[in-house]
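Removed from the display is one protein chain of the complex; every other protein chain stays in position.
All chains are identified by letter, namely A, B, C, D, E, F and G, in their written order; residue positions are counted from 1 within each chain.
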Amino acid sequence: MNSENIKNLLEEIKSGNVSVDEGVNKLSDLPFKDLGYAMIDNHREIRVGYPEVIYCAGKTVEQVKGIIEFMNTKENNILGTRATKEMYEQVREICKDAKYNELARTITVKKKEIELTDTYIAVVTAGTSDLPVAEEAAVTAEIFANRVERISDVGVAGIHRLFNKLDVIRGAKVVIAVAGMEGALASVVGGLVDKPVIAVPTSVGYGANFGGLSALLSMLNSCSSGTSVVNIDNGFGAGYLASMINKL
Amino acid sequence: MNSENIKNLLEEIKSGNVSVDEGVNKLSDLPFKDLGYAMIDNHREIRVGYPEVIYCAGKTVEQVKGIIEFMNTKENNILGTRATKEMYEQVREICKDAKYNELARTITVKKKEIELTDTYIAVVTAGTSDLPVAEEAAVTAEIFANRVERISDVGVAGIHRLFNKLDVIRGAKVVIAVAGMEGALASVVGGLVDKPVIAVPTSVGYGANFGGLSALLSMLNSCSSGTSVVNIDNGFGAGYLASMINKL
Amino acid sequence: MNSENIKNLLEEIKSGNVSVDEGVNKLSDLPFKDLGYAMIDNHREIRVGYPEVIYCAGKTVEQVKGIIEFMNTKENNILGTRATKEMYEQVREICKDAKYNELARTITVKKKEIELTDTYIAVVTAGTSDLPVAEEAAVTAEIFANRVERISDVGVAGIHRLFNKLDVIRGAKVVIAVAGMEGALASVVGGLVDKPVIAVPTSVGYGANFGGLSALLSMLNSCSSGTSVVNIDNGFGAGYLASMINKL
Amino acid sequence: MNSENIKNLLEEIKSGNVSVDEGVNKLSDLPFKDLGYAMIDNHREIRVGYPEVIYCAGKTVEQVKGIIEFMNTKENNILGTRATKEMYEQVREICKDAKYNELARTITVKKKEIELTDTYIAVVTAGTSDLPVAEEAAVTAEIFANRVERISDVGVAGIHRLFNKLDVIRGAKVVIAVAGMEGALASVVGGLVDKPVIAVPTSVGYGANFGGLSALLSMLNSCSSGTSVVNIDNGFGAGYLASMINKL
Amino acid sequence: MNSENIKNLLEEIKSGNVSVDEGVNKLSDLPFKDLGYAMIDNHREIRVGYPEVIYCAGKTVEQVKGIIEFMNTKENNILGTRATKEMYEQVREICKDAKYNELARTITVKKKEIELTDTYIAVVTAGTSDLPVAEEAAVTAEIFANRVERISDVGVAGIHRLFNKLDVIRGAKVVIAVAGMEGALASVVGGLVDKPVIAVPTSVGYGANFGGLSALLSMLNSCSSGTSVVNIDNGFGAGYLASMINKL
Amino acid sequence: MNSENIKNLLEEIKSGNVSVDEGVNKLSDLPFKDLGYAMIDNHREIRVGYPEVIYCAGKTVEQVKGIIEFMNTKENNILGTRATKEMYEQVREICKDAKYNELARTITVKKKEIELTDTYIAVVTAGTSDLPVAEEAAVTAEIFANRVERISDVGVAGIHRLFNKLDVIRGAKVVIAVAGMEGALASVVGGLVDKPVIAVPTSVGYGANFGGLSALLSMLNSCSSGTSVVNIDNGFGAGYLASMINKL
Amino acid sequence: MNSENIKNLLEEIKSGNVSVDEGVNKLSDLPFKDLGYAMIDNHREIRVGYPEVIYCAGKTVEQVKGIIEFMNTKENNILGTRATKEMYEQVREICKDAKYNELARTITVKKKEIELTDTYIAVVTAGTSDLPVAEEAAVTAEIFANRVERISDVGVAGIHRLFNKLDVIRGAKVVIAVAGMEGALASVVGGLVDKPVIAVPTSVGYGANFGGLSALLSMLNSCSSGTSVVNIDNGFGAGYLASMINKL
Partner (left out) sequence: MNSENIKNLLEEIKSGNVSVDEGVNKLSDLPFKDLGYAMIDNHREIRVGYPEVIYCAGKTVEQVKGIIEFMNTKENNILGTRATKEMYEQVREICKDAKYNELARTITVKKKEIELTDTYIAVVTAGTSDLPVAEEAAVTAEIFANRVERISDVGVAGIHRLFNKLDVIRGAKVVIAVAGMEGALASVVGGLVDKPVIAVPTSVGYGANFGGLSALLSMLNSCSSGTSVVNIDNGFGAGYLASMINKL
C-alpha cells in the first residue's frame, strides 16, 4: 500500500464513500491468510504466473498435503522443495497433476502453461554427486519460466571437460555453479565468464569437508569477481535468484 | 578466442595470408602482460569503459605505484581498493588526477568521462560503522558507470527508519545490503523487495561476532529468497556484481 | 536457611529446647531427597504451586517413570520435557492424569488447579518448523500458571505478517521470540517492543546453519537492546525465565 | 502510531480539520532524524526520563562529538558506551557536564535529576579483570534510574566469598552475573536465587578461552533455569535489559 | 631395559655366559605380541595385578573375542571398555567369568583377587545423564584395585546437594568430576578441595553444547587451580589416571 | 595438445590434407566421454596399465554398475573405492572377475597382469581401528602396481612396537602414516625416516576428536619436515600419491 | 568449618561462653578479606608454607603493587604470574626482596626458607619456543617447595634426544610435558612412563595451529593413558597440580 493508495483511500473517507471503521480495517489489512500453523502469503498471487513455493522439510506429511490442497484452489503453479516420496504420494491423492522429480526431491503442479524465457540460465555441476542440488536449482528456475541449460560433471579435476562446454556457459545470462569438495568450480567459471555467477556449495565430500564448509569458504573467498554465494545445498535459492536476474 | 575466430584464422593460414608460425603464435598468444611480480590482464581493456582494478592490500607501496603507472599509459579508468593514504600520496606523484576516498579506502583515476546508467543500485547500510564497506561498494559501482543511491543507518533495531526509505530501495534494479552484528537487514530487505539482494556481511561488532561470522552465517541462512552473499567486508565484490546485474 | 533461622535455632539450643546433636543435624540437613540415581530437590515444594520438572532426555523410561511416581505422591503439578511417547505410555500406567503434548514433547500432570496470570507472555515463532520449540516454551509457561499468547509463522521473509500481530505482541509483559535459520525475528521484534525479549535460536535449517549456530550467533549479536538468549532449542528455559519475569 | 491514533486522524480528515495532504504526511512521518551518517531515533524521547545511547566504538571522534552536540539540545540524559578518553575530551569542549567513567569506558551527561528505583539490580562479578564489563552494566542501569548493588570478585574458585554475599544477591529483583574464563558463576548464582539472571560472558582469560567462547558456551548450557545470556563483554546490553525487568 | 640391565647383559656376554647372538636377540626383543591385527602389550603383565585393557569401540565382535581369548591364557585381570552387549555375549562363550556392566559398557574378568587401596577416589557426577561416563571411570579404578566413592547428581543447579557430600569428597586422595552441559561442577569442586581434580567433560546436553565442547572449554578454563582435563566422555582415562595418583 | 601438435595440424590444413572444419573439430576435441550423468575421462587410458577409478560414495548402485560395465569394455584394471557390499553384488552380475575387499571397501577388477615395483611403499598404522583407511591406501597402491608393506598397530602409546619395525619402514621409498586420535604417529615416523611421509588423519576417536580434526591439525602442525597431509580418511588419495612418488 | 567445629561452637553457645549474636557471626564469618576490587583468600595462610598467588594479567600495575604490598605483611611466600617487567619495577619499590624471572614472567618473594621435596617433578619441553610456559610451571612448582628437573628441546622430530633423557624423566613422581605445534610429545612421553603426565599445550606454531588448538586437541585425544591436560600456555596450572600430586 503505497502513498498513492493511501491518498485515494483518504479521499474516499473524506467524501464519505468509505467509512472510518472501514478505513481503519483497510489500513490494517495485510495480504496473507492465517491458517493456524502457517500463514500463506497471497501477495505473490497478484503477480500472475508466479508459483507458490512450499519448503517441505520439517513439515509433516499432513501439513504439506493441507497446504497444497489449499493452493490448488488458486490458479498459480505450485513448487514443493525437499519433498519426500511419501509426501508426493499423499499429495497425489488430492491433486492428480502433481509431478515428482526424484533427483531434485521436488513436487510440481503446473496449473497453467509456462512460456520460457529466450535467455537462459546455465546450471554447471562439478560432479555426479552434486546433481540433486543442481537439479533442484534447475527445476525451480524452470517452473519460474526460465530456459535452463544443464552442464554436468565438469569439475576442475579434468578441466578440459569444462572448456568443452564453455560456449554454452558463456551464452547464458546468469550462471549457477554447483560444487562440493573444494568448490573450485565457481572460481574457475567466474574467471571465464562475464556474467553473474551464483555459487552453490554442496555438502558432498567427507572428512575436512565438514558438511560443506570447505566449499562454502572456498566460494566466499573466490578470487573471481562477479560471484556470490547461497547456503550449502540451497539449489532452490540459487534457482530463484537466477530467475530474478534472468528476467531483469 | 572462440570457434569463429579459430575458423577465420585457419582459413587465413590455408590461404597463405597468415604463416604457420604466426598461426602458432596467435593460438598461443594469451591476453595478459607478465611484469615479473604481476600479470596484468589486458583482456578487460578490449571492452571499452571498464576500469582496471588493483587490490592494494598485501602489496607494497612501490608495487601499487608501479602498477598504476603502467595502467596510466592506457585509456581506461583505474580503481584501487583497500589503499592506504600513504599509497595514495605516492601514486599522486606519478598521476595528478588520482582521487582518494578516505572512507572507502579507494584510489580512483578517471581517464575518460563516465555516463551513468538510468537504472540504479541501492546501497543500504545497517549502521554508521558499516559505512566504509558500503562506500567501497558504492565507489566501485560508480566507476563502473552505475547510478547509486545510498541509504544509511537503517538497521532493524529501528525498523521504521528502513520503511521510510522503502520506495527508494524498491525502485532499484539491484540492492546491496551491508550489515554487521546479526546481519538481519539482508533478510528484512530481501522480504520487502522483488529484486536481487547482494548481502555483504561486515566485521562490525564484538564478542560472539567472531570477525563477521555471525552476520555471514545469518545472511547465508536468510529465509528471504533472492538473496546471495559475498565475503565479509567485500564491498568491492558486491559493487562489481551489482554492476554486472544492473547492466543486464 | 537464612540468618534469622540460624539465630532462632541457636536460641533454642541455648535454652535447651533443642539438643546439640539435633542442632548439628539441622544445620547439616539439606532440602533434597537422595534416591541413588537422582537427588530430587524438595526445596521447590515449599513455594506452593510450583511444578516439579524432569528433563527426560538421557534418562531411561524406567527412571522417568520412577521419578514421576515419587513426585505423584506430592501435591505439586508435574512437568516432564523432551519426553518420548513411549515414556508417556509407561507413565500413564502409574498416573492416569498424565497428559502428553506431542508437538512440545511434554508430559504434564495437573494435581491442583492453575490460576493464570492477568498479564501474558507472547510466544512469537518465525516458521512452522520452529513450532515444537515454541510449544515447549508455551506449555512450560502455562503450567507455571502464566497466560500465553501464541503468534506463529511471522518470520521476517514476509514482515507484514509480523506487523499484523504487533498489537498482541506489544501487549505482552515479556516476549519469547523463537526462530531458526538466520534468527532475524528476535532483532526485529526487539526493535519494535519495549519489553524484555527472550530469544530462542532453533536448529531449524540446513547447511551453514550448523545445527542452530547461525541463529544463535545472530541473536547474541542482536542490535536491538533488551534481548537475551537461551540455548538452541531450549523452549523450556525460555518459558521458565519468562514466567519468572511475568510474575515480578 | 496505533489504531486509536489512526482512527482519530481519519476522523479529523473526514471532518476537514486535517487536509488530505497533511494526512498523507502524518501517516508517512516517522519518528527519527536523518543526519546523513546517522539517523537519530527520537521515538525514545517520548517516554520521559529515558537516556539517549550512543555506541561509540567504530565511530570517529568527530561523529561522537556531533551526535552528542545534537542530543544536548534535547532534555534527556545521555549515555555513550565504549568511549575512549580522547572522545570524552572532545565532547567536554561542547558539553561541560559530561562525565567519564574510565573503568566502564562510558560518557554520561545528566540533564535532569534521576530518581532511583526502590528495588535494585545486583551486579555480581567473578574476578577483578571482569570489572570493566560489570561497571558498564552498572553505569547503564544507573543512568536508566535503577538502584544497583555491586558484588565483586566472588568467582567459584573460592565459593565461600559468594555465599557471604548471598543475602544481597537474593534481595535483588534481577541479577547480572559477569564472568570470564569458565563462566561457572552464572550457573552457581542461577542455582541459588529465584530471580532472573542475566549472564554476561567476558573475554577475560587466555588459551582455550578463545576470546570469551568458553564462558559464552558455558552460560548458554547452564543447568540452572532462569538464566539467559547476552553477547560477550556486552555490559550495556545486560544493564539495559536488567533495567527493563527491574521496572516491570 | 635400563642402563643397569644393559651393563649386566654385557658382563654376561663378556664372560661368555650369554652368547653374542643371544645378546643381539635380547637387545632387539621388545615386550609385545604381534597377532596381525593387534599388537598386545605384554609389558604390563610384569607388574602383578595390572589388568589388560581393550578399547572395544571400532573393533569387530570377533576381534574383541579373539583378544580376550588370548588374554584369558594369562593371569591378569581384564577390562574391556566401550563394549556392546553383543560383544559381551560372544565373550561369555569363551570366558564364563566375564561380567558386563550395562551402564558403564564394560566387560571385566577377575582372574585373581583384588585388594583395594585404603585411600579412595571420589567420583562426583553432575547429573543422572552423566552416570555412564562416571561409572566407566569407577569400574576402571576398581579393577585397578582402588577404593571408589560415588557421589551422584550433585550439579551446581542445586549446590546444597554438593555441600551435603563435601566431607566424602574432601576425604578422597583424588577427585574425578564428571559433568556435561556447562561443566561448572569441576570448578566448584576444584575450589572446595585441596586434592587433584580430574575433570571429565561429557557430551550430555544439546544445542550450543556442540557434543561436549561447552563442558570441555569450561573445564580447561577453570579458575580453580589443581584441575586438569581428559577427553570428552573419557571415563576410562580419568579412572586410569586417578588410579596412578591414588597409588603414589 | 602442445605447440608441436598444433604446428603439425596447421601444416596439414595449409597443405589441404586436413579440411578447415576438421581442424576446428580437432582443436575442440577433448578426450573424454559424456554419458549424461558422468563424463568418463579417457585420457588416462592412453597411459597403459593405469586403472580406472570410481569414487562410489554418493552414487546409486545403478550408476556404479553402469560405469563399471562401460569400463569393463576397455583393457584397463578397475578400482572402485568406498563401495558397499550391495554395490559389489550388483557389479558381480555383469563382471565375474570383480573382487571385494571388505576392510578397504574396494571393488577391483584385474583385466591384465600387474608387475609390481621393486621399491615399496610402507603403510604404517597407529591402531586397529585405523585399518580400513590404511587398507584402502594399500589396495590403491597395489592396483597401481606398487609393492606395499603393511605395518599395523604401532601407535605411539607403545612406541617400542614402532621401533621394532623401523627397518622395514626405513627401507621404503615413501611412507604412508595412518592415525586417528592425536595423530602423533606421523610426527614420530617423520622424525625417524628420511623419506617423504604422507600423513592420513582418520576419524577414529571420540569427543574432542571432532570427526578427525584433532589428527588433522596435529599432522598439519607436525614438527617433522618431509611430511604432508591428505584429507581425513582419504586412504585412496594417499595410495595414489604414494604411487606417483614411488614411480619417480 | 566442619561438623566438629560446629559441634564445639554449639556447646559453647549452650554453656553461655559464646553469645548467640557472636555465634551467628562466627557461622557467617568466612575466611577472606574484602578489599573492594579484590577478595584476598586467607584460607591458604593456615597451611604453613603455601605461597600467595596473583594472576597479574588484566590487572593494572597499581592493583598488582597494592595486592603484593598487603601480602607482604603476612609470612607466606608470594608468587605473581604473567607479570610484566614494569609491574616488577613498581613492586620492587615497596618490596626489596622481589625477584623477576624474565623467561617465566614471574615475580617471586621468598619470605621464609623453602625445603624442597625429595621426589621431583620433571618438566619436559618440546622446543625452545615452549620454554616460557615450561619455566612458569617450574618456577611455580619450586616456590611450592618441589624439586624440579628441566628437560628441554626434546620434541619428537628427533626422538633420540628424548630417549637420551628417559632415565631422568622416568625417575620423576609426576611429569609435565610442554609442547606446541602438534603436541605429540605428551603422547610419546605418556607411552614411556608409568607416572601421571600433565600435558600443557602451548600456542607456539602458526597457521593451522590456531592459537594452540592443534596441540590442545592432540593432547586431549592422546592414546596414552595417564595423561590429562590443562589450558593452553597454562604453565602455572600445571606446576600447581604437579605440586599437589608430588606431595601426596
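General remarks:
One rule holds in what follows: a contact is a pair of C-beta atoms (placed from the backbone, for glycine too) under 8 Å apart; a residue touches a chain by one contact, two chains touch by 3 or more.
Just so it is clear, the model here is predicted, and its values are computed rather than measured.
Of the chains on view, those touched by the hidden chain across the whole complex are A, B, E, F, G.
The residue from G:76, G:106, G:152 or G:246 that touches the chain not shown here is G:152.
For the chain missing from the display, the contacting residue among B:128, B:203 or B:218 is B:203, taking the whole complex into account.
Listed residues A:156, A:169 or A:245: the one in touch with the omitted chain is A:156. Interface residues of subunit E facing the missing partner chain: 3, 6-7, 10-11, 13-14, 16, 20, 23-24, 27-28.
Counting the whole complex, the residues of subunit G in touch with the unshown chain are 127-129, 131, 152-154, 158, 160-161, 163-164, 204, 206-210.
Residues of subunit F that touch the chain left out of view are 2-3, 53, 167, 173-174, 194-196, 198, 216, 220-221, 225-232, 236-238, 240-241, 244-245, 248.
The criterion applied here is as follows: only the chains that are shown with their structure count from here on.
Comparing mean CA positions across the assembly, the chain most remote from subunit F is D.
Taking shared numbers over all numbers used, the subunit C to subunit D interface scores over half, which places it in the same class. Taking each chain's centre as the mean of its C-alpha atoms, subunit D lies 49 Å from subunit E. Taking the mean of the C-alpha atoms as each chain's centre, subunit B and subunit F sit 41 Å apart. Contact with two or more other chains is made by residues 3, 28, 158, 207-210, 213, 216, 220-221, 225, 231-232 of subunit C.
Here, these are the chain pairs in contact: A-B, A-C, A-D, A-F, B-C, B-D, B-F, C-D, C-E, C-G, D-E, D-G, E-F, E-G, F-G.
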